[in-house]
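Pasting a structure here, questions to come.
Yeah, one chain of the complex is gone here, protein chain that is, but the others are all in their spots.
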Amino acid sequence: MPDTLEDFRAEIAEWIAENLPGELRGQPRNEDTICWGGRNWKFRSEAQKDWLERCHARGLTCPRWPVDYGGGGMSRDEEKTLRAEMARAGAPSPLDSFGIWMLGPALLKFGTDEQKAEHLPEITAGRIRWCQGYSEPGAGSDLANVQTRAEDMGDHWLVNGQKIWTSYADKADKIFALVRTDRDAPKHLGISFMLIDMETPGVTTRPIRLISGASPFCETFFDNVKVPKEGAIVGEMNRGWDVAKYLLTHEREMIGGGSGGLTTGATLSEMIGDMDMVAGADPVIRAQAMELEVDSLAFGLTMERYKDMAESGAGVGHASAMLKYYGTELNKRRQEIIMSARGSEALDWGEGLAAPWLRSKANSIEGGTSEVMLDIISKRVLELPSK
Amino acid sequence: MPDTLEDFRAEIAEWIAENLPGELRGQPRNEDTICWGGRNWKFRSEAQKDWLERCHARGLTCPRWPVDYGGGGMSRDEEKTLRAEMARAGAPSPLDSFGIWMLGPALLKFGTDEQKAEHLPEITAGRIRWCQGYSEPGAGSDLANVQTRAEDMGDHWLVNGQKIWTSYADKADKIFALVRTDRDAPKHLGISFMLIDMETPGVTTRPIRLISGASPFCETFFDNVKVPKEGAIVGEMNRGWDVAKYLLTHEREMIGGGSGGLTTGATLSEMIGDMDMVAGADPVIRAQAMELEVDSLAFGLTMERYKDMAESGAGVGHASAMLKYYGTELNKRRQEIIMSARGSEALDWGEGLAAPWLRSKANSIEGGTSEVMLDIISKRVLELPSK
Amino acid sequence: MLRDAARGFLDENAPVSALRANRDAGQAFDPGLWREMAQMGWAGVLIGEDHGGADMGHRAAGILAEEMGRTLAASPFLSSAVIAASALRAAGSDRLGQIAEGAALYALAVDEGPKHAPDLTAMEARPEGNGFRLKGRKVFVADGASADRVLVLACSGEGDEGLTLFDIDAGRAGLSRKGADSIDARDFATLEFEDVEATGEDVVGEVGGGLAALAPGLRAGQAALAAELSGLSAGISAVTLGYLKERKQFDRTIGSFQALQHRAAHLFAEIEVTASAVAHAGRVLDHEPENAQLAVSLAKARATQTAKLAVMEGVQMHGGIGMTDDYDAGFFMKRARVGAEWLGDYGHHAAIVAAARRL
Partner (left out) sequence: MLRDAARGFLDENAPVSALRANRDAGQAFDPGLWREMAQMGWAGVLIGEDHGGADMGHRAAGILAEEMGRTLAASPFLSSAVIAASALRAAGSDRLGQIAEGAALYALAVDEGPKHAPDLTAMEARPEGNGFRLKGRKVFVADGASADRVLVLACSGEGDEGLTLFDIDAGRAGLSRKGADSIDARDFATLEFEDVEATGEDVVGEVGGGLAALAPGLRAGQAALAAELSGLSAGISAVTLGYLKERKQFDRTIGSFQALQHRAAHLFAEIEVTASAVAHAGRVLDHEPENAQLAVSLAKARATQTAKLAVMEGVQMHGGIGMTDDYDAGFFMKRARVGAEWLGDYGHHAAIVAAARRL
């Protein structure tokens, strides 16, 4: 371990300079360049493959995970430094996955040593791609309303039911899912957090078409799926809700902050083009764009402020629901204004403006609706009474 | 009675031409010109007195009330024609009063013959000025939360308690008030609609100063007030809530529609002045003013449409809550925009802009808050469930 | 009565699922449906009886458009039966009979940029011999790819008075049309004019009087489009209210959550206020057409905003299901956006209102 953060920074900068393939430097982050990994992953290029392998060997795919599982064993400050240097070098993320974002943290907190040893190295190496199975048709924001059930058949669980909004389920190797293991218990009890291989007979997926077009979302069906009991459940039996709640926070930060999201990085001005040209002297669009810009800049500062608070250990707690709420509503406004400013040309699918506009409408639904976020703020942060 | 509406129109136009004192013609409607009547009323001019007496003699102070009580005995269409002719001639209302707007309708629907004979002629002649005592400190929107109590003392009621928001209580001769006559009954029962003379010992008033300055509102205190039982209660004992509910509709229409309100009649453009001068090239104020103007014009058309619907007998029912909600919120927006457009000059009390701006904030509170209106719409009009 | 009849017909013959079927089949509208509409007199709603029309007036046309908006019924109604019929009627054209029959399909080619701005028309109408040569590009032409004839505004001289409106055959040499991949799955096309010939007979109204000739058609179209958007708002709102009353979450009907109730109530208010402006625009067009622009622009501005609110609340209140293509909410959202831009957006019409009110 280097003695000081500055030594670490120098060391990592040098490592990046030596190991980052030139063609990856500064490439835009989008569906065509992201590396998701997994059994069936086809690398976009040799460079992508090399970069993943080198980063994995150096512990950079999961910098703060223990070294034993292929992580980097870094401190919070070291990870921050690493990210800053990666950004400075224009280096792409070597690996993205729900395993890194969601399952890993859950296993590190709730998993047995055997579970950690089995799954974490596969995640850090990008060998297994996970997807998440929480939502069910008819449940909506009420995630605890789990109808997919797992019956105890002695040596295995027999799983039947359906999940919805499982991103990339058609491309994933395994799924971590909430299933009901006790049908008589109260709603939030009786749920377990279960790991299931997507290749198990009886598991099928169907992509969901959104109003904005094709999407990574799927429906996932479980039809008499036999799951071996050994290591199937993470955390306590029937206490899967605790695990899920812990992870929801992660998901929220991801969507609200856009850290895992795909953004073009274009400014509003770039998206609108010459305001005088497109909107003429229209004070309505102009005023909306001005207001949006003011709010967006201030929201960006708020993201930073909250990140600093979180990193300084001050803790932001439930107030992070505010970031999810405000950030997603802001993006909806942004997309509306772009559509409005670009007028009729934006109404052709081919212009590429309509799909992100329509897709943005889901921002305030997925990962906890705006209504749920406002409930959380009013009850947990403002401590308004329920009666 | 004239044979046709056109005969009636000609007749009434001629009557107005002959009887309306010239100096009253076209005078603005404001606190200095309104005729409220009452025991202590001081007429602003001989003309005001003459006009009231002539109109009363002709049944025009309460055109649709029975002739026996000093009303005009007119049909709905005749009244409409009368109002049109009065407006055409620039004639002021001969008499305004809560007796006409509120108590009269209540007595006509719920009163005994004795009560009608005692009170209605005094109202139509402008000899008694009434005020309304519903709200109590701490009750707010929950009007049924009546704490003022009337104890049965055999030949009289003993009234103790306090009312708030009693407009012009310091100038009124009598009050119609909600009092609790059964303390053991459920909240909405056990309330009676009581008539009390303000000169009774124990009744005192105190004007309320608003954030916008002096106001006609008062607090009214009842301290061991003895009210003779004879004719004191309108409608059934302990069913005063029915009477109050009936009257609330009247009040709402008055405030939402502004028919009884004092309006300058100035357009937004007149209030703002030259937009280029005051707001310069500011697209924000300009856009807000444009949006307000669009919404105001459309709301005006909606008022007309609802009035037509009501007059055609189609009935608007609870949807009238929408008029109260939308109209008052619109006025708040209007006042905000005027203040904003007029900039620092509007911040001096002397300019006369700040008081109506601040006063407008009460519009969405008095006569049923916007929140109560939205509740009514969602439950009664949209029939959204309560569970 | 007209409304009830229209609603009954459209619920049965043109529900949202019909639009979906059109889209999936790649067709902008169903010609069979349009024939039936024409038989009911809808194609001739604004055409005099002397030309075989039903002559029911603009308020009636608005009621039909509102009902079409409610189910998102796709048809050439606005382009042909409203816009073209109104412009050609004012000009005394002899093609009204064909429109009333539903036989002639028209498109209005006016926009050249991303925003509606007829007075900035740059397309050339170069005088040549006894006629003109049209050269330039028109975009966002509703029903442009499927129309038989096109009303096109072009520059035949200098300044405002240099604009002329032509009524030409869509098959004329030099005119090429390219359908857009429109988000609302209807027919919006780009038209390229490469020295297209036009004669004096093709002129609608006077040479140099194009804006005046266009005005009756534009106003009528804007009012009917406002009505369509008003109906669309009522349509998605009804769907949403139905969902609020059925759907259960956290062991409660979601319509019982007060925060949603207040938003639904607010939306109701906006829809009611817009409906007044729409009805008023139709009546003013019927009784005082020359003074109708304020009323029409008021209606279009209001309807645009209300539809936007209605579809956004509709999707959000439906939650995830509202985002899926299997569900209807998206169709309302897309149509609302197209309707917002077509024939002038919110700012365009609000500016007309503001100017009329000296703001």
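Chains: A, B and C, in written order; residue numbering restarts at 1 for each.
Just so we're on the same page, a residue touches a chain if its C-beta (ideal position, glycine included) is under 8 Å from a C-beta of that chain, and two chains touch if they have at least 3 such contacts.
It should be emphasised that the depicted structure is a prediction, and the values quoted were computed from it without experimental measurement.
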Chains in view touching the one left out: A, B, C
Touch with the omitted chain, as defined above, among B:Gly26, B:Gly90 or B:Gly140: B:Gly140
Contact with the hidden chain (one of B:Thr4, B:Asn40, B:Ser312 or B:Ser344): B:Ser344
For subunit C, residues in touch with the removed chain: 257-259, 261-262
Residues of subunit A in contact with the chain not shown: 267-269, 272, 275, 286, 289-291, 293-295, 297-299, 301-302, 304-305, 319, 322, 325-326, 371, 373-375, 377-379, 381-387
Sites on subunit B contacted by the missing partner chain, in the whole complex: 135, 139-142, 145, 164-165, 208-212, 278-280, 282-285, 332, 336, 339-340, 342-350, 354, 357-358, 361-362, 364-366, 369-371, 374
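In the analysis below, only the chains that are shown with their structure count from here on.
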Geometric centre: closest chain by C-alpha means: C
Whole-Å separation of chain centres (CA-atom averages), subunit B against subunit C: 43
Approximate Å spacing (C-alpha centroids) for the pair subunit A, subunit B: 57
Centroid spacing, where centroids are CA-atom means, of subunit A and subunit C in whole angstrom: 41
Subunit B residues counted as touching two or more neighbouring chains: 286, 290-291
Junction residues of subunit C, two or more chains touched: 260, 347, 350-351
